[in-house]
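The complex is shown incomplete by one protein chain, all other protein chains being positioned as in the whole.
In order of appearance the chains are A, B and C, and numbering begins at 1 in each one.
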Amino acid sequence: MADTIDLLAAGPILDDMVRTIVDNADRLNSLDGATGDGDHGVNMSKGFRRTAQKLALAPQGLGDGFGMLAETLLDEIGGSMGPLYGSFFLDMSTVLRGRTTLDREGFATMLRAGVAAVVDLGEGQLGDKSLVDVLVPARDAFEAAAARHDSFSGCLAAMDAAAEQGFEATRDLVARIGRASRLGERSRGHLDAGAASCRLLLHALAEGLERQLADRVGAA
Amino acid sequence: MADTIDLLAAGPILDDMVRTIVDNADRLNSLDGATGDGDHGVNMSKGFRRTAQKLALAPQGLGDGFGMLAETLLDEIGGSMGPLYGSFFLDMSTVLRGRTTLDREGFATMLRAGVAAVVDLGEGQLGDKSLVDVLVPARDAFEAAAARHDSFSGCLAAMDAAAEQGFEATRDLVARIGRASRLGERSRGHLDAGAASCRLLLHALAEGLERQLADRVGAA
Amino acid sequence: MNRIIDDPDDVVEDALVGIRAAHPDLLVGTDHPRVMRAAGPGNAGRVGIVTGGGSGHEPAFVGYVGPGLLDAVAIGEVFASPTARAFEAAFKAADGGRGVACLYGNYAGDNMNVKMAVKLAARDGLTVKTVVANDDAASAPSHDRGRRRGVAGEILMWKTAAALAAEGADLDAVIAMAQKTIDATRSVGIGLSACTIPAAGKPNFSIADGTMEVGIGHHGEPGIAVRPIEPARAMASTMMDTVLADLPFGRGDDVAVLVSGLGATPVMELYILYRHVAEILAGAGIRVRHRFVGNYFTSLEMMGASVTLTRLDGELDRLLALPARSIGLTVMGDA
Partner (left out) sequence: MNRIIDDPDDVVEDALVGIRAAHPDLLVGTDHPRVMRAAGPGNAGRVGIVTGGGSGHEPAFVGYVGPGLLDAVAIGEVFASPTARAFEAAFKAADGGRGVACLYGNYAGDNMNVKMAVKLAARDGLTVKTVVANDDAASAPSHDRGRRRGVAGEILMWKTAAALAAEGADLDAVIAMAQKTIDATRSVGIGLSACTIPAAGKPNFSIADGTMEVGIGHHGEPGIAVRPIEPARAMASTMMDTVLADLPFGRGDDVAVLVSGLGATPVMELYILYRHVAEILAGAGIRVRHRFVGNYFTSLEMMGASVTLTRLDGELDRLLALPARSIGLTVMGDA
């Protein structure tokens, strides 16, 4: 199993990320409907769909693809999701700029930058019942695995598991941020919609990268 | 039985006219409710009540009383009733100006002037389902009786009976004027509210004058 | 009732107190509690411009008092004509020694009260001439224009007549200009929901959800058709068909357009309607010289809108562009 990714060849992972958002749009809407205004799937799939169209015309490597996704989110989605996911992908693409390959440390740097951008912009904290409850544990799990010298693939698996746990944990939280915070205690008992989309995206990313790492071994 | 009225002593007839309007306000409202907006009693009693207050402070002869009533209607009642009844009483008071007594011919002149004012202003015709369906037959009956040399009192009785008939006849008419005209055929089968108030007023007037004519004989 | 009122019988009085308090620069009261006149020096030496009508159409009528517009206004109860005495008092308030033009809408009550008021004023030597607006093309067939109601087109007639009066024209010229304006003006309304007179407490007409009443009047008077609601584009076509054919307006005409909300329709929607109106006019080769979009002439919280077109000659065009200032309409006049 290889320990670096060929970023130019990793572009198709973006298609997986788009697909998971588009396929789960209804579910994201109904999660958002329980505590918010029920449009999270609509909001997300708008920008992601548009990105897919652009990618079909001019396929990109992962770094430029993240950049294109970020631009599209900032261009097309108002509200909170455009800027939050927009800066997530924008700052990750900035880290990837000039790189042709990505290793475990590079991924950690990238994820740190993306998560920092979201926290910086949205001022959400762990436990507020939001994206952040997926992003922060995912980042921390990746870094902890890296500190244990797990393989890149193993670190991705750790991140993926932590993202899933973080998502599930939002069920018992009271929303302190976003639209759901209006409900106070009544928001408890519902999974958070933004955490759900974030969990889907990280899962598609991890899976795509793991697949590529496995493939490169086979190919080598 | 006398054949002239002492106009200065006839003022109290105004109180009867006020009373009949105020006492029948609910009935006038509900007649208007069937084909219009249900406020005819409210509209009428507003101005008449106010006139009664003024008369209580400074009782008037019939001519000046009609003038005061007219002014109050023109001052206090917008819509159609203020100007229609206002000009009815205004033009009748103008005929009475300078007179101290009223005989059969004087009354005919007065009524003719009042009816003309209403028709002139409202452009209503016989059969339109309005005040005019009471006023015109009443005027014509008075004049016909006078032409037959009936007594003043007899002429008043003829007027009163014709007013009643004119009122009853509005039931079978289709409204061609005022708010009820919107209903077209659906206005048939309902008595007209304005005709009802007019009939009440002419009845109170006739009755009051007849009483005075009878009294003067008794007194003479 | 979801209303901001005190005693429902006193809404007009209470609102007038607020209007006077809010606009001391534009309006002042008079001896008559239901008459307001323009603040400032008065109009000595000019023809006075007066209107009047029921309340509940705000900013009409009182909202069009001000420099370059109305000199005085008579104010009725909600949806009811002012009294004859109020009209008379408004004439006196607007009198600058050269006569008064009373420019009002064609409703039975207003007609009678104005007629009486003109008579009363004549006794005091004041000359008042009148023009009756009858721009609502949906309210009677065109061979029977005398029966048509006056609606938002009144505003354009006030504007041109007042602008001419401000230039020193005499009463006959002012009256002729008002008549010319309204003769060149056609309106039509579409109602989408009813409204409630506060003192009545419940609507006295209804428009079922999902339906629209084409040609509805400003007090819920029945229109020419009740139809399932249509997209804005189709509503605009329906309205423009009625209006354009009536005058008729034709290729090469210059027009002023006024799209007014009836009260509760969001302003966004008035612009959506205007978009289609403008496109239809462009398609018909008619040039728009003046545009007014907003809540100019309302019916309490009725939903819906009206469209008004005036065919312009050079003179009407010029007069519409002259400066005016009021609650409802301000023209800077620098155009």
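Convention: contacts are C-beta pairs under 8 Å (C-beta built on N, C-alpha and C of every residue); 3 or more make two chains touch, one makes a residue touch a chain.
Computed from a predicted model, the values in this text were never measured in an experiment.
Novice: Kindly name the visible chains that come into contact with the excluded chain.
Specialist: A, C
Novice: Out of C:Ile229, C:Ala284 or C:Leu322, which touches the unshown chain?
Specialist: C:Ile229
Novice: Identify the residue among C:Ile286, C:Ala305 or C:Leu319 that touches the chain left out of the display.
Specialist: Of the candidates C:Ile286, C:Ala305 or C:Leu319, C:Ala305 is in touch with the missing chain.
Novice: Tell me which of C:Val17, C:Ala122, C:Ala225 or C:Ala245 is the one touching the absent chain.
Specialist: If we include the chain that is not displayed, C:Val17 is the one touching it.
Novice: So which bits of subunit C touch the chain we can't see?
Specialist: Spelled out for subunit C, the touching residues are 1-7, 11-12, 14-19, 21-23, 25, 55-56, 58-59, 63, 78, 190, 192-193, 207, 209-210, 212, 229, 231-233, 235, 263-275, 278, 291, 293-295, 298, 300-301, 303-305, 325, 327, 330, 332, 335.
Novice: For subunit A, which residues lie in contact with the unshown chain of the complex?
Specialist: Contacting residues on subunit A, toward the hidden partner: 37, 74-80, 82-84, 86-87, 121-122, 177-178, 182.
Following the convention adopted for this analysis, only the chains that are shown with their structure count from here on.
Novice: What pattern do the touching chains form: line, ring, star, complete or other?
Specialist: other
Novice: Let me check something: if the centre of a chain is the mean of its CA atoms, which chain is farthest from subunit A?
Specialist: B
Novice: For subunit B and subunit C, what's the span in angstrom between their mean Cα positions?
Specialist: Centre-to-centre distance between subunit B and subunit C: 35 Å.
Novice: Calculate how many whole Å lie between the centre of subunit A and the centre of subunit C, each centre taken as the average of the chain's C-alpha atoms.
Specialist: Here the centre of subunit C sits 58 Å away from the centre of subunit A.
Novice: Subunit B: which residues touch two or more other chains?
Specialist: Within subunit B, no residue touches at least two other chains.
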